[in-house]
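As you look at this complex, bear in mind that one protein chain is not there, while each of the others sits in place.
When the chains are written out, they are named A and B in that same order, and each has its own residue count from 1.
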Amino acid sequence: MNLLEAQQLSVSYGQNKVVHEVNFHVKDGEIVILMGPNGAGKSTVLRALFGLVPHTHGEVELNGKRLHPRPHKMVEGGVSFVPQGNTIFSNMSIEENLLMGAFHEEEQLKVEERLEEVFQFFPMLARKRQQSAFAMSGGERQILALARALMTSPRLLMLDEPSIGLAPKIVQEVFDKIKEINQVFGTAVVVVEHNLKTLLQIAHRGYILVAGKIMLEGPVEKLRDSDVLEKAFFGELG
Amino acid sequence: MDYLLHIAILSSIYSLAVLGQNYASGYTGLISINHGAFMGIGAYAGAILLKWYGVPFPVAFLAAGAATGLAAWLLSFPLLKLKGDSFVLVSFGFSFIAFNLFLNWRGLTNGALGLKAIPGPELVNLLDNTKIIFLAILLALILITLWGLHKILQSSYGVVIRATRENQKVTQIAGHCTDSYRRSVFVLSGVITGIAGLFLASYISTIDPTLFNYHLSVLLLIMAILGGLASLKGSIAGATLLIVLPELLRFLGLPNSILAESQQISYGLILILLMYYRPVGLFGTYKI
Partner (left out) sequence: MQIILNGLIVGSAYALMGIGFSLIYSTVRYFNLAYGMVAVIGAYVAYTLMNSWSLNYVIAMLAGALVAVLIGMLSSSILFKPMVRRGGSSLVILVASFGLLIILQNISALIWQNTTRALSISDRILPGYNLFGLIITPNQLMIGAVALLMMLILELFLKKTRYGMAIRAIGDNQELTKVLGLKTEQIILAVYVIGTFISAISATLIALEIGIRPTHGVTLVIKAIIAAIIGGLGSIRGALLGGLLLGVAENLGIYFLGGQWQDTVAFTLLAVFLLVRPEGLFAKKRLVSVN
């Protein structure tokens, strides 16, 4: 059984169809990438899966159960989403940022336990736990967002272009952390990305999306070796 | 008949004022709540000269325009630096400040007592019925303003103004000094409205500061929005409708004690309904 699955997913903005009958799935413990050139609809697919935008056609199944995605339903179902760009609460402390991640959990004791677990995994955040997140650099914010997403002990992490705006060295750190999360906690990850070189190192499987349609999917080796990838990015497809 | 003339004159005066307001707000996107103060400045400038210095009407006409133009020019310096909500707030603040000036600069404006017996244009005495000529002068003025504004808006200058309204940054990058364009629009809009103020003073011949407080500024904006922002004929429609409407309320036989409040409540309702259902107004093309 797939952890998250979409069949014939389509999304339109008004009259404009941007995602065309996409079939997608991710299994427990997998790292899956969604790649493609600008405007291919990758973010849209991710957001539609999480319920941030409505889909006009198709079905989504979480843990084998059909559902109409809505953020709070997905969070309850064990999915955490890290949106593109503006991903933290700048005027709150690091600790508060993490606590907000676990907001829907009512039992305070569980939340506090999880907080310490997450801090252990991210020692550099633990050191500044009471500090405001305001002065954090781009890379630090991304790490904080990742940590925040882990607060719900999710089975699936959805990341929308985590490397955007970050220096290459920081990007490597972020992707290393993602790989660590996957290995230590067994969390599945779906990443929408541009930055392929590093990503291809950590992912298991991927989809190449061009103009809202899936051009190729499969294990990472297959994608790397095919020329579809190159063609997609040089605009020869779609 | 006399009553109809009265309504027509009031509608014309306010139409002229709203043409000024719409020129700034509709075509250039400067949603200002201060044109009531401009009417006041034009009214007081003209009235003072007419009453205390006995100048001929054309001189008062020029003075009203010049005084308001100057005020608009000065106000534009701080005001044009602001955008959106803050622009509206400070513009609103100016109408408060202007009201306070009218009220407290007693040496100039006679304060709360106001100015009485303000004479009108000498021309009106040609006929027995002074109202007809007064109306004729106003209508001629409105036609000239319509023609003038139309020509301006059709010109390349007008294109830049509208571009500024849509996207100021892009227009600036295209090489236009948007600030000076907006300033010139603001000043001209002030001049037009100021002259309307002068005619108001002449017509009702008695003015006091409470005529020109923020309520007037809001009314002018409502008239502009109702008729339609960025629509010249909309300005006239909006002004006429909102002059006629309270008169209709009077005919409904509402007791005088609640008349003023009922009028205001109807203005408020119109505003809400407009914003909710049709923010472009009747003939408008610009949606805020």
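In this text, a residue touches a chain if its C-beta (ideal position, glycine included) is under 8 Å from a C-beta of that chain, and two chains touch if they have at least 3 such contacts.
It should be emphasised that the depicted structure is a prediction, and the values quoted were computed from it without experimental measurement.
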{"item": "Residue in contact with the excluded chain [from B:I7, B:V55 or B:I97]", "value": "B:I97"}
{"item": "Residue of B:T130, B:Q168 or B:T285 in touch with the missing chain, whole complex considered", "value": "B:Q168"}
{"item": "Per the touch definition above, residue among A:N16, A:N91 or A:Q120 touching the missing chain", "value": "A:N91"}
{"item": "Sole contact to the chain not displayed, among A:L9, A:V22 or A:M74", "value": "A:M74"}
{"item": "Residues from subunit A at the interface with the omitted partner, ascending", "value": "50, 52, 71-76, 81, 83, 86-92, 96, 99-101, 103-104"}
{"item": "Touching residues on subunit B - with respect to the absent chain", "value": "29, 31, 78, 81-86, 88-90, 92-94, 96-97, 100, 103-104, 168, 214, 218, 221, 225, 258, 261-262, 264-265, 267-272, 275-276, 279, 287-288"}
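Here, only the chains that are shown with their structure count from here on.
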{"item": "Mean-CA-position distance for subunit B and subunit A (Å)", "value": "56"}
